[in-house]
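A single protein chain has been omitted; all remaining protein chains appear in their positions.
Each chain gets a letter, A, B and C, in the order it is written, and its residues are counted from 1.
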Amino acid sequence: MSLQGGSSARTMSPGGLFDGVLARGAVAATVDDAAWLQAMLDFEAELARAQAAVGLLDPAQAEAIAAQARAELYDAGAIGEAAAGIGNPAGPLVNALTARVRDAGDATAAGQVHRGATSQDVIDTATMLVARSALAALLEDLTAAADAAATLARAHRDTPMAGRTLLQQAVPTTFGLQAAGWMASLDSAAVALRAVPFAVQLGGAAGTLASLGDDGIAVLTELARRLDLPEPTLPWHTDRTRIAALAGGLGTAAGAIAKAGGDVVLLSQTEVGEVREGSAGGSSTMPHKANPVAAIAARGNARRAPGLVATLLASMDHEHQRAAGAWHAEWAPLLELLVATGSAAAWLRTSLGGLEVNPARMRENLGATGGLLLAERVSTALTQALGRGAAHELVERATQESVASGRSFADVLEADDQVREQLGEGAVARLLDPTAYLGSAGAFVDRALNSRFV
Amino acid sequence: MSLQGGSSARTMSPGGLFDGVLARGAVAATVDDAAWLQAMLDFEAELARAQAAVGLLDPAQAEAIAAQARAELYDAGAIGEAAAGIGNPAGPLVNALTARVRDAGDATAAGQVHRGATSQDVIDTATMLVARSALAALLEDLTAAADAAATLARAHRDTPMAGRTLLQQAVPTTFGLQAAGWMASLDSAAVALRAVPFAVQLGGAAGTLASLGDDGIAVLTELARRLDLPEPTLPWHTDRTRIAALAGGLGTAAGAIAKAGGDVVLLSQTEVGEVREGSAGGSSTMPHKANPVAAIAARGNARRAPGLVATLLASMDHEHQRAAGAWHAEWAPLLELLVATGSAAAWLRTSLGGLEVNPARMRENLGATGGLLLAERVSTALTQALGRGAAHELVERATQESVASGRSFADVLEADDQVREQLGEGAVARLLDPTAYLGSAGAFVDRALNSRFV
Amino acid sequence: MSLQGGSSARTMSPGGLFDGVLARGAVAATVDDAAWLQAMLDFEAELARAQAAVGLLDPAQAEAIAAQARAELYDAGAIGEAAAGIGNPAGPLVNALTARVRDAGDATAAGQVHRGATSQDVIDTATMLVARSALAALLEDLTAAADAAATLARAHRDTPMAGRTLLQQAVPTTFGLQAAGWMASLDSAAVALRAVPFAVQLGGAAGTLASLGDDGIAVLTELARRLDLPEPTLPWHTDRTRIAALAGGLGTAAGAIAKAGGDVVLLSQTEVGEVREGSAGGSSTMPHKANPVAAIAARGNARRAPGLVATLLASMDHEHQRAAGAWHAEWAPLLELLVATGSAAAWLRTSLGGLEVNPARMRENLGATGGLLLAERVSTALTQALGRGAAHELVERATQESVASGRSFADVLEADDQVREQLGEGAVARLLDPTAYLGSAGAFVDRALNSRFV
Partner (left out) sequence: MSLQGGSSARTMSPGGLFDGVLARGAVAATVDDAAWLQAMLDFEAELARAQAAVGLLDPAQAEAIAAQARAELYDAGAIGEAAAGIGNPAGPLVNALTARVRDAGDATAAGQVHRGATSQDVIDTATMLVARSALAALLEDLTAAADAAATLARAHRDTPMAGRTLLQQAVPTTFGLQAAGWMASLDSAAVALRAVPFAVQLGGAAGTLASLGDDGIAVLTELARRLDLPEPTLPWHTDRTRIAALAGGLGTAAGAIAKAGGDVVLLSQTEVGEVREGSAGGSSTMPHKANPVAAIAARGNARRAPGLVATLLASMDHEHQRAAGAWHAEWAPLLELLVATGSAAAWLRTSLGGLEVNPARMRENLGATGGLLLAERVSTALTQALGRGAAHELVERATQESVASGRSFADVLEADDQVREQLGEGAVARLLDPTAYLGSAGAFVDRALNSRFV
């Protein structure tokens, strides 16, 4: 049995077998057992030092404790097993740490381990530390994905493509504007995640820090400083709004990723073919396929988020001074949410970072309806002369004729006396040029790119 | 009673029959059909005026449109029915508005209604307007609930009660600290809700504002100014991070409400009896009951939130330039989430605002274990003399003896030679006084109250 | 238009404004206030008659009660408002019923109204009655949608189309098989819904039927018989597995609908064009679009289900003999889930019932890759001669050459000496015929259709 959690490989998770797909990127390593153990031990070490700093403890004893606060000295599996006794792993870890300090020769220091704190202090603070480093990893991938979208937006600022509403071609847009939308959405999720209000947790048995006498708040302040976590006004053991903010931010990021990933999948369809992932590929028996594996995996991971967010929100109702279940219900979903969202971000980074864009195919698809895509523009042009009702009617009639006869929309319009009369020679061709009906697309892309770097 | 609501009463909702419980407070009225109609019409009126302001439209025509933009002129039921044709109510409303402008004598103005806009522009902007006024109503109740918690915290800063972890008495705390925790949690949810990034939506058929030519952005700017909504960098029709932030904030508020409401229910139990709702009452056959109806209803409403948040997050994957279902999936859950959270906030305001606190019962319950509640304190006191291990052992033994023999913990301790020797005469009584073991409770309450009003 | 609905229109729901889209079909009318009132009154009437049947009540008094048990005699809005007092509408309704019986001249009968029952008995039993009739309505639409899928499966048993995995063309299949899959999935959801274990609820104040003395179970049996609901072994007031089964079945149905609706949306894409809804249409400014509004609305409604199911499952933890919030949390989500799923079913029925299939376009799309879609078949054919590794390698090379050169896959293969040698003249054309590589598609369709009617 390996030190850091072989047993859990056989239990809690789909296992290594699915990790290549479901645990991509750097987040997973930040939330493993070793990371958790170290975060809990950091709490204990800095708690001892904080008490030394305010004069409650001999500094040498604090260092004797800190010297044993290294994750590699502990067996996560054994601690996890012992956790069943009291319902959380902090107790067994404190016991193991105490034993090591004693065995190292300082029985008095051993008696000071975890002083004034309760299990939830250890685990809640460790949650903040682990989540903070997980978020840092996640934000790197999320930002890189947004950067890739920005690069696409810049490069294709003026690349016309069919705008599609309800999955039907509507009027032209640019691929740059679509990519800028992905970027803006990913960026705003990142903003939400950067605003998560982390804080140290220290309250003792029931949130009063009673066993620290008059020094409770001084220890709290010093502990926060040492762990580089904000100091809360109150112990927040049963105020889970911090967890909720984290959950909400992760859910938002997952949603933004799902949108971009979904568009890549749709644009990659055999019948659309406007983009292709750099690493797209088929199977051995179907080598012609260009499966956008990265976008698909991004979606697959992102879809896990909303249910996990709901679990965390539904478990905010912590009873009195410690919840009888709602607290325990947070641990796995929060980690799963971090890993799933992180994995989705890493996959999207791969997808967008290597995306091959096919402007020729975009032009070809723009022409697929023989100009019908520009019907709105013709309507608008005719409205000034004929009024909106008559203009719409004329265009609708021409559309139906085009669809029914198979003749192109341009031909039908050019054969129409009223059109020729009102708009003049050559107007139809000009009106049906999709590259000339892009409105503010370019300006919007510029605004988005510029506002990013202000 | 307006005609148009009746049909929906028979369809979409639990109906008036459940409204007293599930639609309490001011939010419900801000999201009714009339409010929606008016918000959509405000969009159309200000769109026309914005176009007049930038020179695209004769101001008189804009006013002719605005003159018909009053909700009471339209039949929500009929528009709702017609909405089935295109899948949203904006189209039929635009038709009805156009008809009224025309019938009022200005056919040219009629031709300018909704110019440059698409259905989603109307509905998304109306969503922002409706949600903004719903949030204002909700925040009033939420803040009042937090105020009531603050009043309780101040009044009971030093009222001792049993701290309870895992629903077992642990060590003493104060009711003031518990109430301050409710307050802090409600306040931080309010902060999240105040930060929701509202914005106007205007993009036209596919987000490029093409039919407005070079004036698209000028119209957007002017429209935002007129509706007093921020102007987004990009049209956000398929970037749902704004909706996600709103959902996350509402879910957080619901969770904070559920926590406070749950505590009131638990403290009101017959066997605990430490608080009682002012309007608590039983049934005619069980007049002795003090059902905390307001806290119960607050919980009942709050529990609806997490699932609705999940629905909104799971529907962020809008395809291309308009979603084929994910957009439609947002409408009902967002309104339900606003009403459920608003109703929960209104109920909690009632509950906390009228809460009767029973300090005598709190003292009585503190004594229920005959001093065992202070075991931690005795341990701590003995640790200095005996070391932690021996101290814990002694206290554990005394505890078991007390429980087994039925003698009070105080008696058992006082009969112990080692205790008398180490702590001296009278120490046991002093150590077992719960009011002297409250640590930083008072200081925490002060911090929380003070930071609120800075 | 009844008085009592208006208020709820302004509160709980998106209102009539969205009903055309979000409350389609017959379910909505089965869960309106009038239906709820009648179901609650049916409980009271049959409770009285059941007591008369077992000799606890004068039959004339029972009839005096039953005579007033007509929904149209009551004002749902007023009852809903009064419900705030005790937290549910059953109490006020009982009061109103009692008053009417008394006012009708039978004070003794008035004193017997609701005898032995508690509010939850009324509401839980009414929930069963309302849900039963809602399910009947829903199942009609769901079955009709499955029937439409069956008709498509039969008609297109042998219509070849591109099979698409990960949204990339894979190997051929038939439209009939795809439609048969929709049918099977809808049918199996219907089976789950038909198996929902309804039951009457009668337990009195705490589930013991104490106030009925020795006659409790006899009354229960008789009440169940009269309401045509199964008699449960135990009162199930805090056993919510019945609600969970209903929720699970509805969630399953919504998922099956979302799958079929999603496929229709994808097949309707401008670039795919293989199906078209009979009532598909564009907007006035974009008359060329063929928006599959029904499938879109089906998806939009279906996406609301999972979050609502989660709310219901998360509220199964009813405390002791009546929940302090979890019960109240069920009411709205259950109705919303019935309406949303029912609406989705009605929309899918419309979509599939009028679906126009375009076999020519299917053939055209099958040819889009110049035969690459049949690469697997060529591999398989070559495997016998060359072994799998070499066969795959050859096909992969030919694929790449085809893609790179723009020559059709057929041409590349035919120019390959090894292919000609191993497979013989004409083999390539034969192998690349998609209609000859449909495997068991037809047989599967037959099995599915036949097993349906056994």
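What we mean here is this: contacts are C-beta pairs under 8 Å (C-beta built on N, C-alpha and C of every residue); 3 or more make two chains touch, one makes a residue touch a chain.
Everything numeric here is computed off the predicted structure, so don't read it as measured data.
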| item | value |
| --- | --- |
| Touch partners, limited to displayed chains, of the chain removed from view | A, B, C |
| Touching the absent chain when the full complex is considered, from A:L138, A:L308 or A:L431 | A:L308 |
| Touch criterion as defined above, residue of A:D124, A:D187, A:E274 or A:E336 at the omitted chain | A:E336 |
| Positions on chain A where the hidden chain makes contact | 1-2, 4-24, 28-29, 31-34, 36-37, 76-77, 79-89, 91, 118-119, 205, 211, 261-262, 265, 281, 283, 285-286, 291-293, 295-304, 306-311, 314-315, 324-329, 331-333, 335-336, 339-340 |
| Residues in chain C touching the chain absent from view | 87, 107-108, 110-112, 118, 163-167, 170-174, 177-178, 180-181, 184-185, 188-189, 192, 197, 204-213, 216-217, 233-236, 238-241, 244-245, 247-249, 251-252, 254-256, 258-259, 261-263, 266, 299, 302-303, 305-307, 309-311, 313-314, 316-324, 376-377, 380, 383, 387-389, 437-441, 443-444, 447-448, 451 |
| Hidden partner chain, residues of chain B it touches | 162, 164-171, 265-266, 268-272, 282, 284-293, 296, 306-307, 310, 314, 365, 368-369, 372-373, 375-376, 379-380, 392, 395-396, 399-400, 402-403, 409 |
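Assume only the chains that are shown with their structure count from here on.
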| item | value |
| --- | --- |
| Rounded Å distance, chain A centre to chain C centre (Cα mean) | 31 |
| Contacts with 2+ other chains: residues of chain C | 265, 285-286, 291-293, 296, 306-307, 310, 314 |
